[in-house]
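The other protein chains are all here in position, but one chain of the complex has been omitted.
Right, subunit A next:
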Amino acid sequence: MGDKEQGHFVAFHHVGKIYSTGTTALADVHFGIGEGDFVSFLGPSGCGKSTALRMVAGLEEASSGSVLVGGKEPKRVIRESNDIAFVFQEANLLPWRTVLDNVILPLELRGGSMKEHRTEAKRVLEMVGLKDYMKAYPRQLSGGMKMRVSIARALAAKPKLLLMDEPFAALDEITRQTLQMELLDIWRREKMTVLFVTHNVFEAVLLSSRIAVMSARPGRLSTMIDVELPYPRTLAMRTDRSFGEYVDRASSYLEHGSLRKELG
C-alpha cells in the first residue's frame, strides 16, 4: 500500500512465493511499473517470471509481501472491472465458439447489451486484421491467427493492464515479427500498460520501454533496464548499435552462461 504514493500502477512490494513443495519461486521482488509502460519480464525458465505475472492477475497468491494494481488487490480489481486482461501462451479459444463469439466472451460474462458487445468485438477484430474470419471456428485458423483472436479477446474488454505470458513463443519467426509490430501499434493506440513475459532478449529489447531482468533459483529481480529507443519501433532497429548495446546489457544480467557466449 505504501507504493501507491509513488504513483506506481503495478507495484510489487517485497514479494516472495514459496510453493507447497518447498520450492522458492520468488524472493523479495520489489519494484513498480508506471501507467502506460511496456514492461518485459526477461529471464531463464524457472526464474518465476510467469508466477510474477500470474500474481498480477490474481491467479496466484504471494506467500509474503503484496502485489497491487492501481493500489488495489488484483482479485478485487477483477471482481470490480475488466481492467486486467491476460493472454496465455496458448490461444485458449473455446473450440465450439466462432471467432466472434470467442471475442465477445469477456463482455458476455459481465452482462449487458449483446448488440453493443458485438460492435465492440468487431472493432477489435478489425484491429487485429481478422474481420473476415468472424464466423470461422478456431480449428480453421493457423497458430498466428488463433493468437490474434486471443489478443482481440483480451482487448475487447478495454483493459487498462494487458498481461501476456510468452504469447508468441509457439509461433514461427515470421508470424512472431508481424505480431510483435502489431502489438506495439495496439499498445500505442489503446494506451494500455503491458506486462510481457519472455525469455527472448531481442523480443524484450524490441518491444519494451523497460525490462525487468530476472535470475533463477530463487527468482529474483536482477535489474531494471530502461530501453530508451524511440517509438514507433521497427524491425530495422535491430541492426542499430544502441539496440545491440541493450541486448548486451540485458544478457549480461542473465544468469544463463551459454546465452552470454552465443552473443560473444
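Basically, contacts are C-beta pairs under 8 Å (C-beta built on N, C-alpha and C of every residue); 3 or more make two chains touch, one makes a residue touch a chain; residues count from 1.
In this section, contacts and distances are computed from a predicted model.
Participant: According to its UniProt record, what is the protein name of the omitted chain, chosen from "ATP synthase subunit C", "Cell wall polymerase", "Ubiquinol oxidase subunit 2" or "ABC transporter permease"?
Facilitator: "ABC transporter permease"
Participant: Would you indicate which residue among A:Leu59, A:Met181, A:Ala216 or A:Val247 is in contact with the undisplayed chain?
Facilitator: For the chain that is not drawn, the touching residue is A:Leu59.
Participant: By the contact definition given up top, give the residues of subunit A that touch the hidden chain.
Facilitator: Given the touch definition above, subunit A has residues 57-59, 78-79, 82, 84-86, 88, 90, 92, 94-96, 105-106, 108-110, 137-140, 157 touching the missing chain.
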